[in-house]
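Removed from the display is one protein chain of the complex; every other protein chain stays in position.
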Amino acid sequence: MTVMEQRDGYRPSPPPAWQPRTDPAPLLPDAEPYRVLGTDAAAKADPGLLRRLYAELVRGRRYNAQATALTKQGRLAVYPSSTGQEACEVAAALVLEDRDWLFPSYRDTLAAVARGLDPVQALTLLRGDWHTGYDPHEHRVAPLCTPLATQLPHAVGLAHAARLKGDDVVALAMVGDGGTSEGDFHEALNFAAVWQAPVVFLVQNNGFAISVPLAKQTAAPSLAHKAVGYGMPGRLVDGNDAAAVHEVLADAVRRARAGGGPTLVEAITYRVEAHTNADDATRYRGDAEVETWRRHDPIALLEHELTERGLLDDAGIQAARDAAETMAADLRERMNQDPVLDPMDLFAHVYAEPTPQLREQRAQLQAELEAEGETP
Amino acid sequence: MTVMEQRDGYRPSPPPAWQPRTDPAPLLPDAEPYRVLGTDAAAKADPGLLRRLYAELVRGRRYNAQATALTKQGRLAVYPSSTGQEACEVAAALVLEDRDWLFPSYRDTLAAVARGLDPVQALTLLRGDWHTGYDPHEHRVAPLCTPLATQLPHAVGLAHAARLKGDDVVALAMVGDGGTSEGDFHEALNFAAVWQAPVVFLVQNNGFAISVPLAKQTAAPSLAHKAVGYGMPGRLVDGNDAAAVHEVLADAVRRARAGGGPTLVEAITYRVEAHTNADDATRYRGDAEVETWRRHDPIALLEHELTERGLLDDAGIQAARDAAETMAADLRERMNQDPVLDPMDLFAHVYAEPTPQLREQRAQLQAELEAEGETP
Amino acid sequence: MTTVAVKPATMAQALTRAMRDAMAADPTVHVLGEDVGTLGGVFRVTDGLAKEFGEDRCTDTPLAEAGILGTAVGMAMYGLRPVVEMQFDAFAYPAFEQLVSHVARMRNRTRGAMPLPITIRVPYGGGIGGVEHHSDSSEAYYLATPGLHVVTPATVADAYGLLRAAIASDDPVVLLEPKRLYWSKDSWNPEEPTAVEPIGRAVVRRSGRSATLITYGPSVPVCLEAAEAARAEGWDLEVVDLRSLVPFDDETVCASVRRTGRAVVVHESGGFGGPGGEIAARVTERCFHHLEAPVLRVAGFDIPYPPPMLERHHLPGVDRILDAVGRLQWEAES
Partner (left out) sequence: MTTVAVKPATMAQALTRAMRDAMAADPTVHVLGEDVGTLGGVFRVTDGLAKEFGEDRCTDTPLAEAGILGTAVGMAMYGLRPVVEMQFDAFAYPAFEQLVSHVARMRNRTRGAMPLPITIRVPYGGGIGGVEHHSDSSEAYYLATPGLHVVTPATVADAYGLLRAAIASDDPVVLLEPKRLYWSKDSWNPEEPTAVEPIGRAVVRRSGRSATLITYGPSVPVCLEAAEAARAEGWDLEVVDLRSLVPFDDETVCASVRRTGRAVVVHESGGFGGPGGEIAARVTERCFHHLEAPVLRVAGFDIPYPPPMLERHHLPGVDRILDAVGRLQWEAES
């Protein structure tokens, strides 16, 4: 084609393919995080749900404290606590139906426990006796995921597969503020939006990725604003307001279930404790900031609302605490037992059938153990 | 910490860290792509610039045609043509100062050529005699990049390094619509915004990633909307309107230079030819669509404007064409010469000093070639 | 069903047919990747699948390899059998974390509760005049990743058989497809039922008594050619086509080497840290006292893959193989 031919082709206005395909306005999050507790919206919240959330928050806080204590006793290799973030953990678990799937990160054992998982099984990874301590299919909880953001495409794929099969299944995937910087976050959200997969992304913005504060992580107006770049709605919510988190997630789940596609929810919360028991948070943040956040505590917020409205009395509070103590005592007791381990398990699950090479290696270890008199 | 301690900590309103740190409104692109040619804005455009753009567009179109012809003669292994996208290619090159850096993708040899690179050197990769055919430092053009979007973090790192050094250098990085789906796109834009690096990202949305149309690539309102998720402005521009592309890029470059940080520019254009000469575009799109776009041709648009306004006459058009033909004839002639290759180059640049292992291998090849009588 | 091809068929056609048969037999088989739908893939290996089975079964994804493999993990978690196409070897690297940290380990992490029956098709190797990043031989990376099966066909029939086996496998399988054999033909008949090759079995492609060439994928035809040429030198070479790198068929390989007493490993991938080291080491461990000479290796050089005009110098060819055979200490000096 020569330049000449182009001249006749003059058409000043561009082809119609240019129209934006979606209106960005409804995708944008509000400027302020959504709140329920302590606002007018609280009156509309279901008291039964609030009470259930409360009981789980109390149990969750106790679970976190117990797990942290277990690291001090050497019963857990490491524990990334979700203390202060229980509202997100609990709401994420409670908002799903049994048939739905939860995709937790390493910090989200509490969400898995609130969904029904045996705490001992949930803590297997962190105790160190195996990687995933439970059958993911049993409670539809994917393995706790350590490589950041890598669980997000899994959630999208699973939700997409379910939809292709005609099953009414929603996947809820959890990730931290730091995790949003990973390429996998981007790719997962893009796939989800293109496929209109029934998936909800819950970002717990707890202010830090280990030592790195949000300001070094992103320059975005909010993490929820990332949604518009994928063509899905972004929602901003007070992550310490269990009622608000539950409501926003419930909306997103409903939307996903109805075929409306994915939603990105940013819950603003705070990691009150160190990154894990191995971390020294005083190296990168001051007590004052922590204290500010301790005063915006998820349990206190909900307790205040419930007691003010007469939905919870001292007996109710005590009952919640007693239940939490019972759970903790049981957990403590069972975690104090040494797990029974079979070294041959090292070879049992690498493939459906061990390869000839692995059979040789298994025989070698077996022989070594027999020589040591340590036959399993 | 027990649950009890939290109760006193009640504070309904969240800590002030919640305020969005930037206002999203100025980051959002306009609903319609920015246009200059054929609009009132054209009157304000610099005639000298328009004429320069025109000459480069004509030369660029001819360059594309010549390169494609060279594939048919077996002189190029492959050629991804930018026919129809010359306005973006040329504006990207012309908007930069000498000291700035250009980061092209495999499709952007034209931008490199318009920036001053010898076309034969620019085509080395595609001819197949070496990978990068030029010293990137000479014209500050990074190697043509094939793994999609991987050049974007390079541009960010370079721009950041220049700023740290106190140098007034802007990097302009080019990527396709398909490339925006890669994790590297996400990570690069995020780093750029956090670091406020002087970099401009130019997405040429040409409608396709090989056979995959934009609708399967993203559900976003526009690719420019991705900017808000990083906290940088997104701009939408008619990618076939050279004056508009130049103006939008110039604004972004100016902003970057002044310390205002990165910008994401989406230029809406169209890949008029097949993905490469090896591709059969009829498998995935109809002629009608292509024809619509051919009528919104970048050269025709600018030629119309210039002639209407008396800034270009037939002699001027002919002069541009003559210059283009001269370039093409020279390119043809030089590309018809077989490049002189030294097989020993295989070992020369893997490391600063060949390892002992590579010295052995070089000696082996040397011996083989001598045995064949093919001593270089 | 439409007819795919008449005999003789190409390897590309056999691969297409394998997916088509698997998709017809099992509704949980889904193909996904870049350009695999409407276009039928840049090598046309998925040609016709989207048309026949619909776009939900053969899906053009967004352009993001970690996303492709990562969503395939999720699909497999839900019971599907994804077949993922990576467009070229080097473009599988963005998916490396998903591959190593999830695909290869999920069964193990979950004590067998969550196997991932994913097939990852990776066109690999050079010899097609591709520009940089289009001719990598990346098998060393997959080999060193426990939890993956790694197989690679050298014949049209094996392409069908191994891909069917990969899709049928309850474990992730990386199928390395030799690009330059895509258009190689042999008399395989796509209209007749064809065997699913069990994964893990090498095959003796040519019997011989002087020495064994141990090879796979794109180097198999080169070794067969070398074996023919070697007759002129008085050598009768055996050629073993590994087909499966993981698991490794020690039995077949060692039986051959014990018979011949000499071996050369031939592959296109770089020598240093490449599969040849593993193969030479394990053969030596097992056959030391049968060896008349050290196991030698003929491999690509330890350099980034060369530009098209220089690739012939890099690729192990007949001469280089014969040269190595000649160095197998035929007059053993000790």
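What to note about this one:
Letters A, B and C mark the chains as written, and numbering starts fresh at 1 in each.
In this text, a residue touches a chain if its C-beta (ideal position, glycine included) is under 8 Å from a C-beta of that chain, and two chains touch if they have at least 3 such contacts.
Predicted model only: the values in this text are computed from it and were never measured.
In terms of the touch definition stated at the top, the absent chain reaches A, B, C within the entire complex.
The chain omitted from view is touched by exactly one of C:44, C:81 or C:109, namely C:109.
The missing chain, though absent from the display, is touched by one residue of A:11, A:52, A:131 or A:254; that residue is A:131. Considering C:158, C:238 or C:302, the position touching the chain not shown turns out to be C:302 (whole complex).
Within the complete assembly, C:277 is the residue of C:48, C:277 or C:317 that touches the hidden chain.
Remark: the omitted chain is touched by one listed residue; of B:72, B:309 or B:349 this is B:349. Against the chain not displayed here, subunit A makes contact via residues 77-78, 125-131, 146-148, 178-179, 181-184, 209-212, 216-218, 283-284, 339, 341, 343, 345-347, 350, 355, 357-358, 361, 365, 368-369. In the full complex, subunit C touches the omitted chain through residues 66, 90, 93-94, 96-97, 100-101, 104-105, 108-109, 132-133, 140-141, 143-147, 246, 248, 269-270, 272-282, 284-285, 288-289, 291, 293-297, 302-304, 333-334.
Within subunit B, the residues in touch with the undisplayed chain are 130-132, 135-137, 142-143, 147, 150, 152-162, 164-165, 171, 183-184, 186-188, 190-191, 194, 345, 348-352, 355-357.
One rule holds in what follows: only the chains that are shown with their structure count from here on.
Look at where the CA atoms of subunit A average out and do the same for subunit C: the two points lie 39 Å apart. Shared interface positions of subunit B, i.e. residues touching 2 or more other chains, are given as 181-184, 216-218. Among all residues of subunit C, those that touch two or more other chains are 61-62, 64, 66-67, 94.
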